[in-house]
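To start, the structure itself, in structure tokens.
The other protein chains are all here in position, but one chain of the complex has been omitted.
Note that the chains are named A and B in the order they appear, and that numbering of residues resets to 1 at the start of each chain.
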Amino acid sequence: MSTELQKPDATATAGHTMPSRESADRKQLTQGRWAYTLLAPSLILLAVVIIYPVLNAIIMSFQKDSGLDPATGFFSEGGPAGFENYTHWLLQQCTAPGGGSVACPPGTLGAQFWDSMGTTFFFTVVTVAFETVLGFWMAIIMARAFRGRSLIRAAVLVPWAIPTAVTAKLWFFIFAFEGIANKLFGTQILWTGSEWPAKWAIIIADVWKTTPFMALLILAGLQLIPDEVYEAAKVDGASTWQRFRLITLPLVKPALMVAILFRVLDALRMYDLPAIMTQGANGTTTLSILVVQQIRQGFNTAAALSTITFLVIFLVAFIFVRFLGANAVDAATSSGKAK
Amino acid sequence: MSTATASKTSTAPAEKPKRPFNWGSLRTYISAVIILIWCLAPFYWMLVTAFRDVGYTFDTTPFFTHITWDNFATVFDESLGNHFGRNLLNSLIVGAVTTVVALLVGVFAAYALARLNFRFKFVVLGFILGASMFPGVALVTPLFQLFTNIGWFGTYQALIIPNISFVLPLTVYTLTSFFREMPWELEEAARIDGCTQGQAFRKVILPLAAPATFTTAILAFIASWNEFLIASQLSNDSTKTVTVAIAYFAGAQPHQEPYTAVMAAGTVVTIPLVILVLVFQRKIVAGLTAGAVK
Partner (left out) sequence: MKSKKFLLPAAVAGVLALSLTACGGGGGGGGTSSGGASGDAANNLDGRGPITYVQGKDNSNVVRPLIEKWNAAHPDEKVTFKEQSDQADQQHDDLVQNFQAKNANYDVMSVDLIWVAEFAAKGWLQPLKDKTAISTDGMLESTVKSATYNNTLYAAPQSSDGGILYYRSDLVTTPPKTWDEMMKMCDIAKQNNIGCYAGQFQKYEGLTVNAAEAINSAGGKIVDDSGKAAVNSAEAKAGLNNLVQAYKDGNIPTEAITFQEEQGRQAFEAGKLLFLRNWPYVYNLAKTDGSSTVKDTFKMAPLPGKDGPGASSLGGHNIAMSVYSKNKATVADFIKFITSEETQRFYATQGSLAPVLTKLYDDQELVTKLPYLPVLKTSIENAVPRPVTPFYPAVTKAVQDNAYAALKGEKTVDSAISDMQAAIESAGAK
């Protein structure tokens, strides 16, 4: 909101003073054609990789997984499933041995659905919160001019530049019972073998790995703020906290919201770290881990789970963009509706 | 601590330069040291492991002991079927093409989203995010079938196109947000001063956009550099990337985990990447921003 006050509105900057509705509409039409030409390459690239798999998954999610034909010992097509694959997850209903359905017994994937939904959201909220705060702090430090700044900028890249699979192995190794973490701190924590330490081990690894992403995006946002703004505020006697709250935060907000949005979307699909560090044990099974395990058991049921995950994430993104004001998007959209 | 560095920090530019002791600067340095430790401590442990004799894999002495280059030799040992140099080159090709194309295409899209007025913008924005919403693990099988059917298995484009799609949403969104924050009135002003639209863009807008674009490029490049799922299914021996190659490392015996070799490979992958980014940052971004109006 406050950005709107500080900055001239986008439509105005673009220099369209609109004399009448009609010409505004015509303007929008020609701009629209031009806009879609510019957007076309992006949309096509995304369509190839997204639309086909998603449609494929949706169609498959309404098919039963192949079942074993006891007469031949071979699998045979499952046939149409209706919403069975969806109720399997949402209501945690499994097929009973004699037909009909029962509550999924512990030790099946179906029984884990809501738990892993909770785990996924827990990880998302906690990791993104830590990453935002830490990332902001790192960005502010990196934005200052001091000797050795480039060293810090290089160091911050390191965690992010290590491939995730290697990171996960590294942390698995660090958090082993006889590993360096317990040795350095003189503790005897079962990092990967008990509920909360396992969660924290994953959170620490994830925060370590992805804070640089936040920091770099926020830094880029900070660099857009002219020094004069701060100087003017100082002259007006604003305290450090006031300067942060009234200048830095609103001006960085667009970049920050984009960074948070993408971190949220990524965190909701977290897979590698828990898969390698705990294999999903001790309440660390995320939705993506569940998808992978289910793919190995039956593809169509997994397709339903992927679709559910997709819808959940879509909902989160929608809420984010619409109501929490992922500013860049929000403002861009509002200018899209002819004012 | 170096109290002499009464450096002008951008958040505290008004402080008197001759003050005997600059608390702000000291705080900055302390923070910087904490950040360094936080970011580098695990990496340090990675290095220690990478340089450690495989017979001491589980040794937890926190400094370099039993130092050897063997693990690095293993990484590049062609007789074991490792072609890590080739894999590095592949990652570089895939990453570079992905980044360049994504940026190019993303700049068009971001410009349209930030500066143009058109219908269904919200739908388009939602669609672009779509690539970041479907569980990546569930994309692999359909894409595998799609690309093998059109004979793209083991080609670079089979790796590059999905990678572009994975980094595009972020590219478009960050560029859009930055484009919206840019003082476009300067472009108008330059044109009034007699610049053509192209000149105005090159001389005014580009330098301003450089840091943000560069950040986006780093993010895109590293994301592509780290991509594993697609590469593991759609690359063959000649297009295999480093992340896949690392997953192929094995201990000398079944069940033996090749920690030391994996850490050596991780080091080989990480250090050049960081240097590359730094060099680019110095040479290119500094060059571009030098003439900025800021």
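We adopt the following convention: a contact is a pair of C-beta atoms (placed from the backbone, for glycine too) under 8 Å apart; a residue touches a chain by one contact, two chains touch by 3 or more.
Fair warning: this is a prediction, and the values are worked out from it, not measured in the lab.
**Student:** Relative to the complete complex, which of the depicted chains are touched by the chain excluded from display?
**Tutor:** Result: the unshown chain touches A, B.
**Student:** So one chain is hidden, and I want to know which residue out of A:Ala176, A:Ala233 or A:Leu246 touches that hidden chain in the complete assembly.
**Tutor:** For the chain that is not drawn, the touching residue is A:Ala176.
**Student:** Going by the contact rule already stated, which one of A:Ala96, A:Leu151 or A:Ala232 would touch the omitted chain in the full complex?
**Tutor:** A:Ala96
**Student:** Taking the full complex into account, find the residue in A:Thr87, A:Thr132 or A:Gln293 that is in contact with the omitted chain.
**Tutor:** Within the whole complex, the residue contacting the unshown chain is A:Gln293.
**Student:** What residue numbers in chain B mark contact with the hidden partner chain?
**Tutor:** Counting over the whole complex, chain B touches the hidden chain at residues 53, 55-59, 66, 79-81, 140-142, 144-150, 232-233, 237, 244, 247-258.
**Student:** Residues on chain A that touch the omitted chain in the whole complex?
**Tutor:** These residues of chain A touch the chain that is not shown: 37, 40-41, 44-45, 47-48, 52, 56, 59-60, 63-69, 72-78, 94-99, 102, 104-109, 176-178, 188, 190-194, 278-282, 293, 295-300.
We adopt the following convention: only the chains that are shown with their structure count from here on.
**Student:** Which whole number of Å gives the spacing of the CA centres of chain A and chain B?
**Tutor:** 17
**Student:** Would you pull the chain B residues touching chain A in the complex into a rising list?
**Tutor:** Result: residues 2, 5, 7-11, 13-14, 25, 28-29, 31-32, 35-36, 38-40, 42-43, 45-46, 49, 58, 60, 62, 105-106, 108-109, 111-122, 124-139, 141-143, 146, 161-162, 164-166, 168-170, 172-174, 176-178, 180-182, 184-185, 188, 211-212, 215-216, 218-219, 222, 225-226, 228, 242-243, 246-247, 259, 262-263, 265-266, 269-270, 273-274, 277-278, 281-282, 294 of chain B touch chain A.
**Student:** Where on chain A does chain B make contact in their complex?
**Tutor:** Going by the criterion above, the answer is residues 7-8, 10-11, 13-16, 27-28, 31-32, 34-36, 38-39, 41-43, 45-46, 48-50, 52-54, 56-57, 137-138, 140-141, 143-148, 150-166, 169-171, 173-174, 178-180, 183-184, 208, 212-213, 216-217, 219-221, 223-224, 226-227, 230-231, 234-235, 240, 243, 251, 254-255, 257-258, 261-262, 265-266, 269, 271-272, 287-288, 291-292, 295, 299, 302-303, 306, 309-310, 313-314, 317-318, 321, 327-329, 331-333, 335-336, 338.
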